[in-house]
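The structure is given below, and queries will be raised subsequently.
A single protein chain has been removed from this complex, and every other one stays in its place.
For clarity, chains are labelled A and B in written order, and residue numbers in each chain start from 1.
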Amino acid sequence: MRNIFLLISKEFKQIFRNRSMLAIIFALPIIQLLVLSNAADFELKKVNIAWEDMDKSALSTRLQDRFTASNIFELTSVSDSHQANDTLLQDGGADAVISITKGFERDLVNRIPFTIQVRINAVDGAAAGLISAYIGRIVSSFYTSDLLKVEERTNISTSRYLFNPELNYKTYMIPGILVILVTVIGLLLTSLNIAREKEIGTIEQMNVSPIKKHQFILGKLIPMLIIGIAEFWIGVLISRSVFHIPFLGNPLLQLLFLVVYLWVMLGIGLLISTKAQNQQQAMFISFFVMMVFIFLSGLFSAVENMPQWGQILSKLIPITYFIRSTRALMLKGAGLSTLYIDLIILSGYALVINLMAILAYRKTSQ
Amino acid sequence: MKNFLVFVHKELLHIIRDPKSLMIMILLPLIEILLFGFVLRFEINSANIAVYDIAKQELSTQLIHRLEGGKRFKITVANSMPEAENLLIAGKVKAVLCIGEDFEQKAREGRESSLQLLLDASDPNIASTIETYISATLADFWADSIVSAPAPLLKVEPLLYYNPLLKSVYVTIPGLISVVLMLICALMTSISLTRENETGTMKVLLISPLKPLQIIIGKLVPYLMVSMVNVGIILTLAFTVFQMPLAGSLIMLILVSLLYSLCALALGFLISTRAKTQQLAMMISLAGLMLPTTMLSGMIYPIKNMPLWLQGITMFMPARWFVNILKHIMLKASPFSAYADDVAILLLMTATLTLLSLKSFKIRFK
Partner (left out) sequence: MNDKIVEVNELTRNFGEFAAVDNITFEVTKGEIFGFLGANGAGKTTAMRILCGLLAPSSGTATVCGYDVASQSEQIKLNIGYMSQKFSLFNDLSVWDNISFYAGIYRMSTAQIKQAGHQILQELELGKYKHRLVSSLPLGWKQKLAFAIAIIHKPQLVFLDEPTGGVDPITRRAFWDMIYRAAAENITVFVTTHYLDEAEYCDRISIMVKGKIGAIGTPQELKEQFRVQSIYDVILALARGEEQ
């Protein structure tokens, strides 16, 4: 017990004596949280449109007013030149060109079907689908109320946005960013830290001393665990005070999840460090594992949208369960009754991976 | 000149004779592009929604069939409101549609609706997309089953420019290319060079008659070659596996990729002249390059959604300009004038970074 305590206090001294390391562990994540959470916003807030009106009738002007009045669309250009508008589309000045050819008013008054052509920059396919739907909605409401003079039918009496009534994208992203931050600490720092002692040779000194292997491992992992826990809660405090993200669930349950998850990451870090001969290799491997974790976890793109095999891969990585449970806990106030399966899976991972790590660690030093 | 060539040859041997690192440098991007190219999907293809049908009438059943038939929704039937809400909290469904008792009656009277929609808005993007699509489905449903009015006279015909099939890869591939090239060029260069500083092999070179500029170029040439191999692999994958179009000129595409690689190499070199240890170099590259390149290049999150100060920061991301150029060349067939600005900015960045690192390199060893 005393040995573990000695190792832990040694580890903390090494971290706190090293100013650049301190900055990396504490300042960087905070800056990332502040900056990146502002960057993460998919929502289609503003659609720039170019208005190409050859008809120039009273009716087409009324349709134009409809678009101007909506708070999604912004008319960035009104021009008759097909070519100029295409250039605008090409260099990003407009997301869509709405083109009304001659005869718009005449045809509609005479009850002849008329088609409005909309040219959309579809490089971002998801956004293009939504832009097309939004334009369709405005045109159809224009048709019912301005042409048919019928009152519009309400499709849905009430839509309620649960868990995030203001549709704030940060609310969704921040729990995910917090998870990434603790993953970096758990995985990268652990694997690097052990690889470093290997590279310098101090690990050999430990091996000939009466320190037992499990004591050495615990002495490495516990400080990382403590730092990871501290970092997570600092992040939660910032997200509450700066971004007003709610924390509805039970903090103790969140802590339990966090500790179990960190054990998984620490185990992976340990496993990597046994395979790597130096810091460079440890870093490349951790880096790769982290990229896979982050992209497959459903942090950036919902798991449901992935191809079948991607969804299966996503179910195989522990971070998926932690992101899901953290979001459910923070934003929805979910309790153990809904999350117990995730907890069981994470605990299973913690057990298996740490067992593997300890076995691999024993083998390498024989 | 001759001693310079000998030196470059030696540097090249270093890389080739270290198969582990070489494998990492070539396999890593391959796997990343393949994996993430398939997995990152931002369009919402299908969503699980729950229906709580209180009415249980013919019309409500028809509506449920209609929603199921669209292939966009997978329907779960809930038998009580608490059950539906639990599904929502557990994340099993993204929305709950509640069909009120007087659904059919109100529907025949027109106007009012007794439909209620509960959305899991923790991901606001998914919530608003689902709402848009449900409401579009409902509008069609009313038109077909109730009003029996003649088909509307006014139609919108969307023409999807540059990406008519709305493929996600059109957005993700240019982004991934820029991230992976940044990873290889900047990250690996900075770490390898820092390692040489740490082990002292750099000092030996400085005592030799080689000039600092020659040393820099000699160190960078091998990495540039590895980068070019990677550019080749990545572009081949993009065109074959992901079937990216090449609307513009291939030569231009290769030249621009070369420029971007140079820029990243210079950045990596600059980091290596400043960082004292590998750990530090890695953390700077990771936090300063990787996450910002992913989040601030416009690859995943649209830049125009960011707050103004952050949009200002994105100006300093080489990837932002590179992604833009890639879209122009690969998708839009734009003339050079459309992206000349972006190329000029990349050139300027590369020149500045080279000068800075040269200066920093000289100072460090004086």
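Here are a few things to note about the model shown:
Here is the rule we use: a residue touches a chain if its C-beta (ideal position, glycine included) is under 8 Å from a C-beta of that chain, and two chains touch if they have at least 3 such contacts.
This one's a predicted model, so the numbers in the text were calculated from it and none came from an experiment.
Across the entire complex, contacts from the unshown chain go to A. Interface note: of A:Ile211, A:Leu253, A:Leu313 or A:Ala360, the residue touching the hidden chain in the full complex is A:Ile211. Even with one chain removed from view, subunit A keeps its contact list with that chain: residues 2-3, 6, 10, 13-14, 17-18, 200-202, 204-205, 207-212, 365-366.
Simple rule for what comes next: only the chains that are shown with their structure count from here on.
The distance from the centre of subunit A to the centre of subunit B, with each centre set as the mean of the Cα atoms, comes to 12 Å. Subunit B contributes residues 20-21, 24, 28, 31-32, 35-36, 38-48, 86, 88-91, 100, 110-129, 131-136, 138-139, 142, 151-168, 170-171, 187, 191-192, 195, 276, 278-280, 282-283, 286-287, 291, 295-296, 300-302, 304-307, 310, 313, 324, 327-328, 331-332, 334, 338 to its touches with subunit A in the complex.
The touching residues of subunit A, when paired with subunit B in their complex, are 20-21, 24, 28, 32, 35-36, 38-43, 45-46, 87, 89-92, 107-108, 111-130, 132-137, 139-140, 142-143, 147, 151, 153-165, 167-169, 171-172, 184, 188, 192, 196, 279-281, 283-284, 287-288, 291-292, 295-296, 300-302, 304-307, 309-310, 313-314, 324, 327-328, 331-334, 338.
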